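What you see is the complex with one protein chain gone and the rest in place.
Chain naming follows the written order as A, B and C, and within any one chain the residues start at number 1.
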Amino acid sequence: MISKKFGIIGGDMRQYHLAKSLKKDGHKIQITGFENYKTATDFIVNHTISDISENSDYIILPLPISHDGINVISPFSEKKINLDLIKNFENKKIFGGSIPDKLNLKPSTNSKFYDFYREDLMILNAVPTAEGAVIEAFKNLDKTIGSSKCLVTGYGRIGKILCNLLKNMGAKVTATMRSSKDFAWTQTQNIKSTTFENSVAEYDVIFNTIPTIIFDYNYLKKISKSTIIIDLASKPGGIDRISAEKLGIKVIHALGLPGKYFPKTAGEIIKTVIYKIIEEENL
Amino acid sequence: MISKKFGIIGGDMRQYHLAKSLKKDGHKIQITGFENYKTATDFIVNHTISDISENSDYIILPLPISHDGINVISPFSEKKINLDLIKNFENKKIFGGSIPDKLNLKPSTNSKFYDFYREDLMILNAVPTAEGAVIEAFKNLDKTIGSSKCLVTGYGRIGKILCNLLKNMGAKVTATMRSSKDFAWTQTQNIKSTTFENSVAEYDVIFNTIPTIIFDYNYLKKISKSTIIIDLASKPGGIDRISAEKLGIKVIHALGLPGKYFPKTAGEIIKTVIYKIIEEENL
Amino acid sequence: MISKKFGIIGGDMRQYHLAKSLKKDGHKIQITGFENYKTATDFIVNHTISDISENSDYIILPLPISHDGINVISPFSEKKINLDLIKNFENKKIFGGSIPDKLNLKPSTNSKFYDFYREDLMILNAVPTAEGAVIEAFKNLDKTIGSSKCLVTGYGRIGKILCNLLKNMGAKVTATMRSSKDFAWTQTQNIKSTTFENSVAEYDVIFNTIPTIIFDYNYLKKISKSTIIIDLASKPGGIDRISAEKLGIKVIHALGLPGKYFPKTAGEIIKTVIYKIIEEENL
Partner (left out) sequence: MISKKFGIIGGDMRQYHLAKSLKKDGHKIQITGFENYKTATDFIVNHTISDISENSDYIILPLPISHDGINVISPFSEKKINLDLIKNFENKKIFGGSIPDKLNLKPSTNSKFYDFYREDLMILNAVPTAEGAVIEAFKNLDKTIGSSKCLVTGYGRIGKILCNLLKNMGAKVTATMRSSKDFAWTQTQNIKSTTFENSVAEYDVIFNTIPTIIFDYNYLKKISKSTIIIDLASKPGGIDRISAEKLGIKVIHALGLPGKYFPKTAGEIIKTVIYKIIEEENL
């Protein structure tokens, strides 16, 4: 890709690494919202929104772009970056993650939103999520992964990749699922499979990926107290916390693992998908 | 599962192994259409269609059930088994593969068709297909798989499992695909990916899984004459045969590999899916 | 194995887990040197040395048995356990790790030493060491192992198993070695290999397993400042620390990883080897 001008507005360490990686690829980078990010001051020159508005072809907002629907997420800045500013950008291709439907650009601006929080980003993010889940297991187990019995509930993106990673590290892995199609897939991968209902047994770690409370009192009371549950499902997660606490079972709610443990990889993934969108849409 | 009465009508070695495996599980087996199958006469007692009609709860037809729409496939018998006979079966659960839509049971019979040629069977069959593809490669290469450069065109069921098998055997594998989703998946599996258009390079073997003629004269003339193409796609396959012959490129059209090389595994897979249907449908 | 009487004298968490695991196998356990170990008081009843001397068939000392050659290592106790006490034990099979040659039992006691720090224990310990090395990498990298370029210097027990683990996690791995035999082995494993002299390149992590200072100023000045070096070699390790510090290269000296991160696995490994010795020696 020939050299382009990118403006990065807000975000956390992932966006910092994204900026760095874009620069390494030969692009011009302007960045805002990183005044308090100390480590890499040589690289980060904080620009103003209007600088960026004037000098960039592509704008990149974080993932998600906002928590409150008002300001762009910018943990490394004390200044607020109001989303309304973006609405006025002219002739821009604006990338962001999880852009709310109700956020509209003024038609007269000739700018357009491109949401990079799509299927391929979620698949790619499943790798740092799976490695992050392994870190959480390492922190809470006194035995190796390679000698552990693991249960993975749910066989979607994260379930598939986590099962594979654990198996490759030597663990004994069982996965739970519903569809006959997924049962067939696990069989082709030499991964033991069962339904959630029949999954109760002695495990060292349970990794949950299902975002509904399936681990209720009845299930929890049947598992060993030494089992660690690592809940990877988005809030409220899959575990009845009150019952778990009552029963003395340790639950770790582990969210946002790519950004938490692997901001560089997470930034590279965002870059990969932005490049893909640019190619697909011929931007 | 408690002991049931199965009637197996027609089919090839896969059905023979299916029958044997069902018997080993404790079921009662009656079989027809295997008069000329010599090897295992101790096991095979050929029954008549009416025996089977009277004594079985479940009927199993082959995959596919018929080539001509008139008779059940039965390569081990000289007698014809007319499909019309099946239409009259009463109170039967009739399993078969690729049952034609137009084949109807008389409503008065209280019998019902269950087609086992479904997604999960196709996924499970991708494993013997992939191993069969490796056999075809072994037959045509003078080097090991582990030292070969392989291209797999298409990343569906067979493409995914074949890529994995080849990689696990140590080959350098590149896969071609279209969707950004599949690109992301291959990346998580550490498999090199590209589009078909950009795939031209020196390979020892190309495995095609795409059932449209993508390997045309223009593509073929660019690849090395020593490349072997193994076409796994159903007829007409993916290769312009006339151009390939003109250019001196060897093409092997490899179909029906599970039944050809691994009838026992293929029979076990059919059994697995029939059991799954019985469980799901509560038959 | 039929139920035996084991006396465990001193040691850290590994010995605690060893005791627990022996108990689970049905053996009688007496333990000393764990007064300050709080968590598992239910299990740990601290016995006296004379209790143990009277009631055990097998005595187990830690790995290594002593740091100073005078007392048994016992970090969970304030009392000293003098090695001389052990010399008087009668009719005992005494297991320990790295028993000093000069430590002799009185011939009249009819007791005998069995050192479990042998080749098979070292091989088995290479797995928790490799997983521990991965933990150290996780702590110091901002990218996934699966996207990292790793160098492993030395291809002995730890080198072999670590290369495999990293490769299975998706990393790009290069190993260094000297012998043509090891070059051949890496080739069969699809691991890139080179000599140490030719290994300089951009790596995210370097894992050293060679216990002589090979990473001198000349080598270090050629590698990227962002490279993390994890030194797994016993003291003094393989890195010229002063040069590394001067050059701003981060070095982590990571020793005793099995006991540090995976005491349960480490305890199981000691048990495995003790059982093996009992079987081999017919004790």
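As a convention for this text, a contact is a pair of C-beta atoms (placed from the backbone, for glycine too) under 8 Å apart; a residue touches a chain by one contact, two chains touch by 3 or more.
Since the model is a prediction, treat every value here as computed from it, not as a measurement.
When the full complex is taken into account, the listed residue touching the unshown chain is B:Pro128, out of B:Gly11, B:Pro128 or B:Gly237.
Between the chain not shown and the residues C:Asn91, C:Thr188, C:Thr212 or C:Asn282, the one that touches is C:Thr188. Here one chain is not drawn; of B:Met169, B:Val200 or B:Leu283, the residue touching it is B:Met169. Although one chain is not displayed, chain C still touches it through residues 118-121, 123-124, 126-127, 161, 180-181, 183-185, 187-188, 272-273, 276, 280. Interface residues of chain B with the unshown chain, by the touch rule above, are 13, 17, 127-128, 131, 135, 138, 141-147, 165, 168-170, 261-265, 268.
FYI, only the chains that are shown with their structure count from here on.
Matching the C-alpha atoms of chain A with those of chain C calls for a turn of 180 degrees, to the nearest 5. Centre to centre, using the average C-alpha position, chain A and chain B are separated by 38 Å.
Chain contacts: chain C has residues 146, 170 touching two or more partner chains.
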